[in-house]
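Complex shown without one protein chain; remaining protein chains in place.
Order of writing sets the chain letters: A, B and C. Residues in each chain are counted from 1.
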Amino acid sequence: MSEAQHSRPAPGTVCLQVRDLTVTLADTGAAIVKGVSFELRAGKVFALVGESGSGKSVTSLAAMRLLPDALRISGGSVDVAGQDLFGLSEARMQEVRGRRVAMIFQNAMSALNPVQTVGKQVAETLQLHTRLRGAALRERVVALFREVGIPDPEQRFDFFPHQLSGGQQQRVMIAMALACEPDVLIADEPTTALDVTIQLQVLNLIRELTRSRQLAVLLITHDMGVVKNTADEVAVMYRGELIERASVEDFFQHPQQAYSQRLIDALPDLTQFREAAAEAPLLELQEVKVHFPIRRGLLQRVVDYTRAVDGVSLTIGRGETYALVGESGSGKSTLGRAVLNLEAIAGGQIRFRGEAIEGLGRNAMLPYRKQIQVIFQNPFSSMNPRMTVGDIIAEGMISLGLGLSEEARRERIQALLQRVQLGAEHANRYPHEFSGGQLQRIAIARALAVDPELIICDEPTSALDVSIRAEVLELLAELQREFGVSYLFITHDLSIVPGLAHKVGVMQRGKLVEQGTAEQILTAPAHPYTQELLAAVPRL
Amino acid sequence: MLSRFAALCTRATLLLGAALLPGCSDGPWNNPNPESPPGLLTYQSVMSPLPPKHLDPALSYAADESLFLMQIYEPPMGYHYLKRPYELLPLGVEDFPLISYTNAAGEPVDPDTEAVAFSVYEMTVRADARYQPHPAFALDDQGNPRYRFTDPAAGRQYRQISDFPELGSRPVAANDYAYAIKRLADPFNASPMLGFMAQYIVGMEAFSERLKDIPRDGWVNLDQYRMDGLEVVDERTFRITIKGRYPQFSYWLAMHFFSPIAPEVDRFFHNPGFLDRNLTLDWWPVGSGPFMMVKNDPNSEIVLERNPNFREDYFPTEGAPGDAEQGRLADAGKRLPLIDRAVFRLEKEVLSLWTKFLQGYYDRSGESHGNTNRVFDQAFVVGPDGVELGAELAEHGITVAPDVKPAIYYYGFNMRDPVLGGYSEERRKLRRALQIAFDTEEYLNIFYKGNGIPAQSPIPPGIPGFVEGEAGINPYVYDWVDGAPQRKSIAHAKQLLAEAGYPNGRDARTGEPLKIFIDVQSQAISSTSMNWMDRAFGRIGVQVEYRPADWNRTREKLLTGNTQIFSHGWLADYPDPENFLFLLYGPESPLICQCDGANNASYERPEYDELFRQMRVLPPGTERDALVARMVELYREDAVWLFGYYPKDIYLNNPWVHNNKRHGISKNTLKYVRIDDELRERKREEWNQPVIWPLYAMSALLIALLLPGVIAYRRRLRATARQ
Amino acid sequence: MKPVLLWSDALIFLLVISLALFFWRLRHDPQTRERWAEVFSSRLGMVAFTIIAAYILVALLDSLHFRRALENPESLATQEVFYDNKVSSVFDVLTGGMGDRFERTYSAPFALLSFEKENIKDASGRDIRDFPPLRHAGQHLAHPDERTADILVKSVSALLWGLLLCALVITPQWLLLRGSALPWAASWLTQGVILCAGAWTVSISHHYHILGTDQGGADVLYQSLKGIRTGVLLGTLATLVMLPIAVTLGVMAGYFKGWVDDVVQYLYTTLSSIPGILLIAASVLLFQVYIDLNPDFFAVGMEKADAKFIALCFILGVTSWSTLCRLIRAETLKISQLGYVQAAHAFGVSHSRILGRHVLPNVVHIILITFVLDFSALVLAEAVLSYIGVGVDPSMGSWGNMINGARSELSREPTIWWTLTGAFFFMFILVLAANLFSDLVRDAFDPRTSLRRAEA
Partner (left out) sequence: MFAYIVRRLLYAIPILIGVNLLTFTLFFVVNSPDDMAASQLGDKYVTPEAIANWKQKNGYDKPLFLNSQAAGVGQVTDTIFFDKSVRLFAFDFGRSESGRDITTDVATRMWPSLAVALPTFLVGIGVNICVALMVVMFRGTRLDRGAVFVFVALMSISYLFYIIGGQFLVAKTWRLVPISGFHTEGQVWKFLVLPVLVGVVAGIGAGARWYRTLFLEEANQDYVRTARAKGCSELSILFRHILPNALIPILTGVVVLIPSLFMGSLLIESFFGIPGLGSYMLDAINSQDFAIVRSMVFIGSILYIVGLLLTDISYTWADPRVRLS
């Protein structure tokens, strides 16, 4: 174990210093990261915050000299223990990586080699940098697994990544990073792909290890909640530049930049709720079930069913927003599709304005299609890239036979675009010319085009950056006030519920475990699962 | 690091070389032939392009197949190896058949009278003719056949003939010849000879009818059934009775169809389960000839070995004029065969065949085809002084054996065609114009390297009725100029065309251009030859259209007469003008006989047909020659065929092969071949020294390709993030 | 003169017109424009495209067929016009009768004498055996030694003509496109080289056989050039034929799933499990028989050869649709799960409209990629099929037939290398250009590769 025993740096010493780091595109020379400087200290978590494309990940990769071929380091330096990493030869650099500076990545599932057992992958790091071999090596890996909280580490050693849950995968990544006791840990959005409850556990682990091992951690994230819970120091990155740097306390209390303020504002305010409007029920679900068959055996007979939605009952009133909250795989999206009659239901009833609409045929469903519309999660895939925005919005109007003349249609499209804060001239453009936020506005316009009474919003904001998320949510709320439309809002993120929903339902494994007004659920959750979800929500 | 790598490469190359070299020490690297057993003088040859399909003498009817059959079987009659014109000799029997003539009642009559209804051929088997050693003749202690199974499982361990440990033999009996003829008649065998021979051999048809309905389960002993025209007089004597007079029958007796078949051999191959392992008479011929088959792998080779029981047979002591001078009698009087073993390897690609021949791995360029006409045409040129070899071949000492088969290839007119057919003078002129326009000499020069003789008549050289010199030319197409035939001028052809009503190739009445249609077999024609023909006829303003089709479709067209100009060929079965002139005999037209007749031109001229009927039964002689001459004249007058040529095959022989004279008809010439093994070894060694430097060059190239990679990798490892 | 429209002519022009229309319609689609711009933004892409375009141009010129009128002899009373049986093309005219200058048999490139000795009469009338002079090579030379100088002089003047031609062709392009961001200069350079080479070829071929002659005395260069039409047409038409089948079945299977999918999968698994070459051989034989049985459908031999050619394209298409079908099925499966198809369902858009507006336009890139990828494969396949004996009709010039016919010529001593070289050169250039171009097209249009670039 001699390799592992090197002296830990004293708390607070600078372990990694970045000076004037500049990264440019190899072909055009455009700067992606412009003169960024900061330092990491032992035992402290330094959070680098910014939205997608701000250059925060590039900064971390550049520090490790792991940039893709298209990018080039064109200036600055990175010092680790007095050594300039940029001046080392590639061969020497390989000794630094994993040994002195380790890194964990965003999506553990794809960051782990899918065809190697996790144990071997962790062991490889040790093999590269220490002389451990054989049984001792295995023992060390198992010990690491135990340290990062992987249950049954002996067995898990021989598991492949896909056999582990998302949280466990990220723990393996952490174990791999920590294997050679590096001084510096760079964590690039380590929790983004995880469910909220798991997120919290992983962050706590990182936090703990920072203290116990005196690591200098660079935490890269877009989530202010994570920053607040984990970091000691914060830096905000915007378009390749560090625009603000402060300690966590200072930052949240006195942000210097307007942009920082916007980021902070995006955190939920668990004190303001919308009152449930006691309107007549628009949509009623009774004991709705959606089952997917499981086929097995020689003849592929149906032996069992996956109960994706298992007896859900809920009611949405006119002009009301119902937030359906749950983690991935809980069946919330399936329920949405069932309401749209895109999924056959195995039992129960769906009533729209008192009329049963479940199991209606394609044509019988048509009148209701006008009234129930949908907005999908991924704005990029929900628009046909080969159609202009105008055509996309017009499609529903044409196929649902609104009976508008071409002229009228064009005017309506322009009005809708303006209503969602886009220009009328955008009608002739193609989807790929827009940003995610803009596309989601177009999706809203498309849904509105046929004057629906109910819009099913299937995670409409989860693909968006926080600042844009707020804008879209605001727009939705405005439209509700204006047109009196109801929303079935499907989300995994409890934090956006306040200020949006009148009622909340929490789904777990196909069942609605708890429902009530937003205030009830967020202030006095009854079900343990709800409590767990709530605990993961960052607050100010 | 680099130097270490280079050292490694060198060592690897050396090791590889060391591994390869010992394997190559026993001869040139590129020797494609398997080692032949020591002590056996082996003749290396080739079968090309396809292996034989049938080796049952009753079934086979292809030159490639009789190449093997005629070494293994001995039919009653044969040909003299050297003498020309071809001379018939007794082969399996002691003497020429004794022919007696009878009337309808079976009483002997004078051969020259009208009363002759039957001819009886009596022959006596040679006393020393014995079958090759074969398991079918093996007997157990009780004298019963050793290998006779009732259960398919019993003989399962035998997969080929060499698997049978016990062999036997016996003398050839007269009954074996009778048995063979009965096999021809057995409809189950579907012999190609049945339909034809049944016209002549008495009782064959009835015999065939009778056997049609008998139950078939395994072997049918044909000895139980009687054929009227067959009589086994004693152990060694048998008689065949044929209808009327048919002088050509003796020739047929020289073909493999009439080879003796031992009934016990037939019985042997009908053992249950043998068929499934390809143990059949069709695959393993058993005969009394000079060689026997020891291996038959149609996918790679057929091996013949000397038959130890072969009768006493000697190299002829006299030959045709000039043979002695050319050393062809050097082996006169030697006991045959002169080699111990012959290997025929399958060779489909001509390039390989040619290369291996030049490298000395094949003793001859081919067996049943010289392979020279189209493929090796570069090997030689036919000049004024005969065949001239190319430089490389001459240097190798390769010898040339030309072979003019009794065969003719021709393009015929359909005489019933509304445009080109008919017997009016105008139509004749039209056809003659086309005949003149088709410059056969140039055609042969370009596409056959001059290896063919333009046909002046349907009768090829070497056959009675072929006339050489000025008297032999077709006066409608050729003039005799300066001692050689000269094709008439294009102007003359145009003139004829105009007289026929097509001035400048345009119909005098409508102005429509004359277009002729040629049916060709799609596999047998190249675009270059089509281009050539376009130009040839273009000279007299005639346009050509081709109608290519595969063989089945072409055949159908011929049978239905749905053709204008067609291509065809005929390889004679025996050296008699009758076998050629029947190609123009009216009743042979498919349209008349409603059969697969040979007169595809549907030429019908009563005078010709009458002459043919007379000529057919006449013995050779001046009377017959006169009839033949008149028939040829009629053919020329009516211009029945567009053109024809007698194919000439050139066989090339490596210098160590002797007795290379080709026999146009008989195939049983392998026994005369002599090999100078010592010369062969020496020459092969000499001609096949490998060129080594490319090996080094390739290794160097490989290293040169690797180098930049290694250098770049090292550079990358040394790189820093700063430029 | 009487124009002859062969089926393949009609199809190729149809193809060209429909492609032109297709691009005309897509000209506003910014994504497509962007991708094409990407393809053409590389110099290699420009060069490859220019070469392919030159081949296609030759193929098109060679597809304008006609029959010459025969002059009626004066003696003839009729005024009716009759036509030559031989079909010529505009390309034949442009090459200046290169194909009509036959020799007797083989001759080497730029040779003055035949390759083979012949019995000829010398000046004094004696029979001697020597290499006879060629009929159409170096007739204008007073002495054989002048040949090299003559070729040089003629080359220079031909190149001057070529440069003039270049000026004529390239100047308007330059005026039109000089502001473009695309590397047109590369294309112009290629055009210049092609034009000069063309001018040189046509002018020299009047005096020499540039690539010699083949066994029948036909000009090898001319044959190689005639092979262009066959190659280009086969490469395009075969894919064209299979497109409707593959696209329809693939889209239906991926969109409707269920039993439709089962049936389509069964069909293509069955078809692709048969060894391709056997299927092709059997089908080709079948068509051959059909054509042989119905000779009356075809007025001239060329039409028959053409029918066989179309049949071959058809067969190659039909036997190879399964790959494209499979790709399209998979892509459709993916697309039908995407938000915009789901949204369309939610809007109650009809199946046909979803297929037409949402699915089809989004699988076009697969079709395009398959089209360019298959092109070179088909050109290469033609040679192999000709070897097996199920290729294009022997009367129709093709590289495969040339190679097949010239296989054994290499073993001659001295070697006859020019037939193989001619076929090899023209085939190699086309296939290379097509392969390079298809690489670029795939890089630009394949979402997987473009995704990769976006990440980088």
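Note that a contact is a pair of C-beta atoms (placed from the backbone, for glycine too) under 8 Å apart; a residue touches a chain by one contact, two chains touch by 3 or more.
For clarity, every value in this text was computed on a predicted model and none was experimentally measured.
Partners of the chain left out, restricted to shown chains and counted across the full complex, are A, B, C.
Screening A:Arg41, A:Lys56 or A:Arg97 for touch with the missing chain picks out A:Arg97. Within the whole complex, the absent chain has one touching residue among C:Ala383, C:Met396, C:Ile416 or C:Ala444, and that is C:Ala383. In the complete assembly, the contact with the undisplayed chain comes from C:Ala282, out of C:Ala69, C:Ile128 or C:Ala282.
By the touch rule set out above, chain A reaches the unshown chain at residues 61, 64, 66, 68-69, 91, 94-99, 102-103, 105, 107, 110-116, 124-125, 128-129, 160, 162-163, 173, 176, 296-300.
In the full complex, chain B contacts the hidden chain through residues 23, 28-35, 50, 53-54, 61-62, 187-188, 190, 192-196, 275-278, 280, 282-283, 297-301, 345-349, 351-352, 355-356, 359, 361, 551-552, 555, 595-596, 688-691, 694-695, 708-709, 712-713, 716-717. Contact between chain C and the unshown chain involves residues 266, 269-275, 277-279, 281-283, 285-286, 289, 376, 380, 383-384, 387-390, 403, 407, 410-411, 420, 424, 427-428, 431-432, 434-436, 439, 448, 452, 455-456.
Please note the rule applied: only the chains that are shown with their structure count from here on.
For chain pairs A-B and B-C, the one joined by more C-beta pairs in contact is B-C.
Averaging C-alpha coordinates per chain places the centre of chain A 53 Å away from that of chain C.
One simple way to say how far apart two chains are is to compare their mean CA positions; for chain A and chain B this gives 83 Å. Taking each chain's centre as the average of its CA atoms, chain B and chain C sit 42 Å apart. Residue positions of chain C in touch with at least two other chains are not found. Multi-chain contact residues, meaning those touching two or more other chains, do not occur anywhere in chain A. Across the complex, chain A meets chain C through its residues 68-71, 337, 340, 342, 362, 365-366, 369, 372-374, 376-378, 381-387, 392, 395-396, 399-400, 430, 432-433, 443, 446, 450. Contact residues on chain C toward chain A in their complex (touch as defined above): 29-31, 338-340, 342-350, 353, 357-358, 361-362, 453, 455-456. Those residues of chain C lying in contact with chain B across their complex are 70, 72-73, 75-78, 80, 82, 84-86, 102, 104-105, 116-119, 127, 129, 214-218, 285, 288-289, 292-293, 295, 300-301, 304, 389, 393-397, 401, 405, 407-408, 410-413.
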